[in-house]
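A short write-up of the structure that comes next.
Every protein chain except one is present and positioned as in the full complex.
Chain nomenclature is as follows: A, B and C, assigned in order of appearance, with residue numbering initiated at 1 for each chain independently.
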Amino acid sequence: MKYRVLIDANDEKGLVHKVSSVFFNYDLNILSNSEFVDKESNKFFMRSVVDGDVDKNELSNAIAEVLPKNSSVKVIEPKKKNIIIMATKELHALGDILVRHEAGELEANILGVVSNYDALEPFVSKFNIPYITVSHEGLERAEHETKIIEAINSFEDVDYIVLAKYMRILTPRFVEAFEDKIINIHHSFLPAFIGANPYKQAYDRGVKIIGATAHFVNNNLDEGPIIAQDTIHVNHAHSWRDMQKNGRDVEKVVLSRALKLALEDRIFIYANRTVIF
Amino acid sequence: MKYRVLIDANDEKGLVHKVSSVFFNYDLNILSNSEFVDKESNKFFMRSVVDGDVDKNELSNAIAEVLPKNSSVKVIEPKKKNIIIMATKELHALGDILVRHEAGELEANILGVVSNYDALEPFVSKFNIPYITVSHEGLERAEHETKIIEAINSFEDVDYIVLAKYMRILTPRFVEAFEDKIINIHHSFLPAFIGANPYKQAYDRGVKIIGATAHFVNNNLDEGPIIAQDTIHVNHAHSWRDMQKNGRDVEKVVLSRALKLALEDRIFIYANRTVIF
Amino acid sequence: MKYRVLIDANDEKGLVHKVSSVFFNYDLNILSNSEFVDKESNKFFMRSVVDGDVDKNELSNAIAEVLPKNSSVKVIEPKKKNIIIMATKELHALGDILVRHEAGELEANILGVVSNYDALEPFVSKFNIPYITVSHEGLERAEHETKIIEAINSFEDVDYIVLAKYMRILTPRFVEAFEDKIINIHHSFLPAFIGANPYKQAYDRGVKIIGATAHFVNNNLDEGPIIAQDTIHVNHAHSWRDMQKNGRDVEKVVLSRALKLALEDRIFIYANRTVIF
Partner (left out) sequence: MKYRVLIDANDEKGLVHKVSSVFFNYDLNILSNSEFVDKESNKFFMRSVVDGDVDKNELSNAIAEVLPKNSSVKVIEPKKKNIIIMATKELHALGDILVRHEAGELEANILGVVSNYDALEPFVSKFNIPYITVSHEGLERAEHETKIIEAINSFEDVDYIVLAKYMRILTPRFVEAFEDKIINIHHSFLPAFIGANPYKQAYDRGVKIIGATAHFVNNNLDEGPIIAQDTIHVNHAHSWRDMQKNGRDVEKVVLSRALKLALEDRIFIYANRTVIF
């Protein structure tokens, strides 16, 4: 049996030794191993992939026993996670995820797509993935969000909600309901150009580089822990619409990269930052 | 004779034709030619390098005659420009410029280095470049700046002032005195992390990319027209001091790149943006 | 009427003037204009986008008249070009093109997909695009290629053939039949790792960067004029299969970028190189 072991603990001398002792005692093979200690906050992070014959809960308990109190241990059996994608009208980021899914690149089941428009339904339906349109027209934000939550809850065991250019602001109620589960792509190099139409903002500021940021949404829309970022060069000849077009290539790659990291249990969230192994 | 011709005009039909007619009539060879029209503001920019036997002023007047009123024409004979470098205590950006100068990479005479500390004097004196320390200790900002301006004005025909990690804020008085002549390197990807200690800010925000921005200083410190930017990837294992160390490599490369563009008369400033050929 | 004007001529004094005179005489508005002179070979390249009321052939003839003999002038009315995609078993590059097409990002009609396997048919058929399987099993290379050419010729007015990871070597006969029309993505940074399994070669050499190259196929498979290249960093922890997985993201982006350049008539082919405006 192969397991991913994720440990998040207060640091103290001997943690690697103690955890590796447990692996050794259970005769487990360590396939890969990464650790990081944040000196400033005295926090220890470890991700190991181990292989061997042991019960998942037994292993988890054995590790917990050698760790300081208040530590977190997760022993995860690698399997496909369930994701829901939210989008508005733009196809590129959603399309990239669907093609990767089709190509077997993602450890994921796509349960469905939820959108405030029906614009992407013809595309999504090609892939036999349920598409739920929840129009915001004529609805208060709270009402609309209630319906969105209902749509999401119509699926079971949702591991991640991927905002693939979902262009509506989410309320704290929504965000709290899916803590550490919402991954957003923001179409700028955060924290530059927070808010609406970042490409227009970037153009007006005369930047020579634009970027995209994938992050968890745990609070305000553009302020959660960053998972991945990338940038491309632009020049004076690019109008803001050109920047937007070119930016889409970065957006889709960064979002898909972040999603993969999440699906492979490589991300620790901590102090509004991420540790990524 | 080789000339760089820089034209900045309101756009109208036939400008390329009219300007190239002048070149043709003077039997000039066009070595390179770039144009850009900003549709939004109806502005036309052109930079040509021409070769031939013509008087500089005559050429300039002939071009001005075919352009709309209020156009700007510069006919520049390529030669070394005079620069002053300002720095505080960090060596990397200043050192990079001095080594490039030594290697003959820059079309520049370095008139002198002005600093608020004497920390870099031993290094600069190796290169037989005057070093003027203007300590800010015990001085009001205005008093200090008056002395800095005096130091700069002790040199003649200054074309550019390069802020190679000069860590003091400049007042509008200073900036206005050297309009379009001050090039600064800001140690972040502007407009993210404006202000003090951007690496600490970047670390706290948990970014996965850091950058540097070279820009003209025409107003507030971090808000002038951007000339060049670049970025590098960082990760959770980088403390803010690591980011600072790695960031220096980007800072020095971006500043030197911007300086070269300025020395080669490749930059138009316009609406707080730059057009770069 | 909007036209793209592409000129390829032996350089001589006054070409810009002469061509812009023609535009001026026809009262055309120049929307964008790029020139390049290759000093070494004395060649002049120009691409203009002009807007105005003129007959295409008349404009073409008027320009040809002012150019040296043996020059090439193309006046192109922007419209969707017809492309055929060839693939083998990998989905990522083909999928990226199909999604971009669906999103309206490409100035192209996709006439069909031709493959030596039926593996990608289920995917392609979702998009109502004809899929022709031409198995190479039991066939000599020449026989197989004859059938491939028949499949391609079953479509009309083919502008470009895009090899989206088509993993069979093409013979000179094929290549000559579609000169300057075949765009290939090679899964390495050419000219490194020419030939089979470049990721394995890259791994064996211990490189720290991998790349992809989009190029025209005018002769030997990996030796035509390069259109676009890009690279990503890898490290010791990447097996060659990891490199292959990560490399796919570069491959698809580079191929799509090259295809766009071709569709927008931005590429001149010359001396086994490309000039790209």
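By our rule, a contact is a pair of C-beta atoms (placed from the backbone, for glycine too) under 8 Å apart; a residue touches a chain by one contact, two chains touch by 3 or more.
Note that the structure is a prediction, hence the values are computed from the model and not measured.
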Any idea which of B:E40, B:E102 or B:E176 touches the chain not displayed?
B:E102
Selected from C:A119, C:L139, C:A177 or C:A192 as touching the chain missing from the view:
C:A192
Candidate in contact with the missing chain, chosen from C:I148, C:I182 or C:V207
C:V207
Using the document's contact rule, name the residues of chain B that touch the chain not shown here.
90-92, 95-96, 98-100, 102-103, 105, 123, 126-127, 245, 248-249, 253, 256-257
Contacts of chain C with the absent chain, listed as residue ranges:
36, 38-40, 189-193, 205-209, 211, 225-231, 235-237, 239, 271-276
Since one chain has been left out of the picture, which residues of chain A touch it in the full complex?
13-14, 16-17, 20-21, 23-24, 27-35, 37
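We adopt the following convention: only the chains that are shown with their structure count from here on.
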Round to the nearest whole Å and give the separation of the Cα centres of chain A and chain C.
35
Take the average of all CA coordinates in chain A, do the same for chain B, and state the distance between these two points in whole angstrom.
40
Residues of chain B that contact two or more other chains, please.
none
